[in-house]
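With one protein chain held back, the other chains of the complex are shown just where they sit.
By letter and in written order, the chains are A and B; residue numbering begins at 1 in each of them.
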Amino acid sequence: MPALEMAQESGKIVSWLKKEGDVISKGEPLLEVETDKAVVEVEASADGVLAGVKSHEGDVVPVGVTIAWIVAAGEQPPAESATAAPAARKTTEQPASAAPANVPTSGQAETAGPADGPRISPKARRLAKERGVDISRIRGSGPDGTISSEDVLAAAKAPAVSAPAALSSVARLMAERTTQSWTEVPHFFLVRDIDAGALLQSREQLAPAIERDRGVKVTHTDLLVALTARVLKKHPKMNASWAGNGIRLNPNVNMSVAMAVTDGVVGAVIPNADAASLADIALQRRDLSERARSGRLKPADVTGGTFTITNLGMYNVDAFNAIIAPPQAAILAVGRIADRVVPLNGQPGVRPMMTLTLSSDHRVVDGAQAAIFLNDLAEAIRAAGEWLGEN
Amino acid sequence: MPETRELTLGEAVREALAEEMRRDSRVFICGEDIAEAGTVFKVLTGLVDEFGKERVLDTPISEAGFTGIAVGAAMTGMRPVVDIMFGDFVTLTMDQMVNQAAKVHYMSGGKWKVPMVMRATLGATRRSAAQHSQSLHAWFCHVPGLKVVLPSTPYDAKGLLKTAIRDDNPVVFFEDKMMYRLKGPVPVEEYTIPFGVADIKRAGSDITIVATSSMVQVALGAAKLLEEFDISAEVIDPRTVWPLDEKTLIGSAKKTSRVMVVDEGYERYGVTAEIASVIAEGAFYDLEAPVKRIGAMHVPIPFSPPLEDATVPTEKSVFEAAKALCSGGL
Partner (left out) sequence: MTTAIDRSKTYSEIEAEQWLRMYRRMLMIRVFEEQVNDLYTRALMPGLAHLYIGEEAVAVGVCEALRQTDYITSTHRGHGHCLAKGAALDRMFAELLGKEAGYCKGKGGSMHIADPDTGNLGANAIVGGSAGIATGAAFSARRLKTDQVSVCFFGDGALGQGLLYEVMNMAALWKLPVIYVCENNLYNEYAHNSETLAGDMLARGSAFGLHAENVDGQDVRAVYRTAREIVDHVRQGAGPAFLVCQTYRFMGHHVGDINREYYRSKQEEQMWKTERDPIKVLGDWLTAQNLADRARFDQIHAEVKSEVEKAVQFAMAAPYPSPDKVGQDVYA
């Protein structure tokens, strides 16, 4: 089981894309693994033949544990493969007591295998097994989501629901993660209208050179990522994570940018954005968004974020409340930049305005801390040129 | 279709006894106030006129004694039918039934047989209080060597009692006091009903209600109410709780995937517990929900009508439990 992200303890096998005995070449998608953050395709690490598959769909396997072998044609997998099968367990059958007491340091609770999953009747469980229906994908129709045999039969008839396609997995994962966040994370929201004049000005000043030298168009988002990352450096609590039983300060500022993909949204990560130049940020952002659109994001692209920016300005949204992506402590929702009438020195005036909405996890930061951060960010945007001028 | 006529359950019992006594001179009945009095429930009225006081034998109020005599008489060539006026009094006969009748055949290595029948009553709601209202049939089911019969209709009562009298083992035959006046069709022609064959009293597809004795009528009433909610209930009467027709019960459970067991005996450690466990073991992977049991409340049967009525399963309580079971919860 490959370690796909920071502090990952285990991965759940969503599906094998190759069968035992299939000839595979290095770099070819081999299987889909669900981590705390995403469903990702794991590529073959070598040429050869797939053999000794020990872990199957639905298994949760600790990282570092062998799940299969790629052997040369005619070669047998090592004998140890028969015995060395560490604590892989079926999430669907995981008893409550099996939930690990030490929550992974990524702060993500065991969402892959909720300890107290939906209840299912013995008959439904048998039918699911017989018909290959993954009961973790069924929403039961009974009280508290209890799954009946009818639910299983309906799921069996609707292959789209159960087909483990990567995109629908993203959608499902998004549903699970946002539900979990919305129900578990105590959100609070701070709203701030900001004069975006300096931001626009900075872009006009900085973008042409970058476009000329680096071949990338700088967006408002790029500017905001750069500014926010630099402000976050002074606000470690805003860049922290809720770790289940305490707060973990993250040493790096890894800016996560919400990006639409076909079936949902993912947070693509620009690591160490506080130290990255605007041009580098723009390049990385463009690369990520292109790959997100074509479904080619790699596990590393979506892991390790410490703060998210989500921008719906291009859809003419003025302002919105975003849902935090745990274990991150906050997310900044960016509205469009539009001319509004505002008081200017006691007179009505028209300025390019932008509304920022900061969602924060109250377990990590309190209102005043978040407000100071937002204020500092507003100041930074107002003085964007000074902050980014050296680029 | 054989020709039938309407008989009450009491009349069906009487007819079975009369036919068997005519058929086999070794058959006799003994018990308290059974001859001229015809029992307190008047079930045996008239038998003494045909068969005389020797074969319709009034005994002293000595349940243990005349049960013991019946055991010995059964071992030595007679086929006694013991009448226990109220099922509560079976407690007085327990050593004779449990340590003697049930074990004689086995302890003697199969040499002695005890072809006797104990007829007893069960059932509450006659305002007879704690010592005249119990349903203690489960006690006998617990003992190897005994067979236990619980008829629910006049037809079953007659056919099963005739089989009981012809059986070479001690058989305990429980009649619900409240059902003696229940009417039903009974063939004119002679017939018997084998033990260990359950009867599907009503076919259905959504839930199986296993019910015994008077609870069969309760279950049928509940099934009617369930109909209005589009729930199709199958009502199965095991008729003999030992031997038990496990195959039919499990088969129905597999078909409907939801099961309730209703019996007027105490729920704890009772007939409902045993049947529920048989079904859970035999049909587990076809069950949509845990098997639900409804028996008598675990209290001595009280006298006051509103109190007593609260202790036994009713159409309404069975209906409500069945409906809840079908609602999808586990």
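Basically, a residue touches a chain if its C-beta (ideal position, glycine included) is under 8 Å from a C-beta of that chain, and two chains touch if they have at least 3 such contacts.
Just so you know, these numbers come straight off a predicted model, no measurement behind them.
S.K.: Could you list, sorted by label, every displayed chain in contact with the chain left out?
M.R.: The chain that is not shown is in contact with B.
S.K.: Sort through B:Ser62, B:Ser277 or B:Ser304 and give me the one touching the missing partner chain.
M.R.: That would be B:Ser62, which touches the missing chain.
S.K.: Kindly state which of the options B:Pro2, B:Gly110 or B:Pro306 is in contact with the chain not pictured.
M.R.: Once the missing chain is taken into account, the touching residue is B:Gly110.
S.K.: Quick one: which of B:Thr8, B:Thr39, B:Gln134 or B:Asn169 touches the chain that's been left out?
M.R.: Checking the options B:Thr8, B:Thr39, B:Gln134 or B:Asn169, the one contacting the hidden chain is B:Asn169.
S.K.: Looking at the whole complex, which of B:Asp95, B:Glu227 or B:Glu281 touches the chain that is not displayed?
M.R.: Touches the omitted chain: B:Asp95.
S.K.: For review purposes, identify every residue of subunit B that touches the missing chain, sorted by number.
M.R.: Residues of subunit B in touch with the missing chain: 26, 28, 54, 59-60, 62, 64-78, 80, 95-96, 99-100, 104-115, 144-145, 147, 168-169.
In the analysis below, only the chains that are shown with their structure count from here on.
S.K.: For subunit A, which residues count as touching subunit B in their complex?
M.R.: Its residues touching subunit B are 119-126, 140-144, 146, 148-149.
S.K.: Where on subunit B is subunit A touching in the complex?
M.R.: Answer in residue numbers: 257, 284-289, 327-330.
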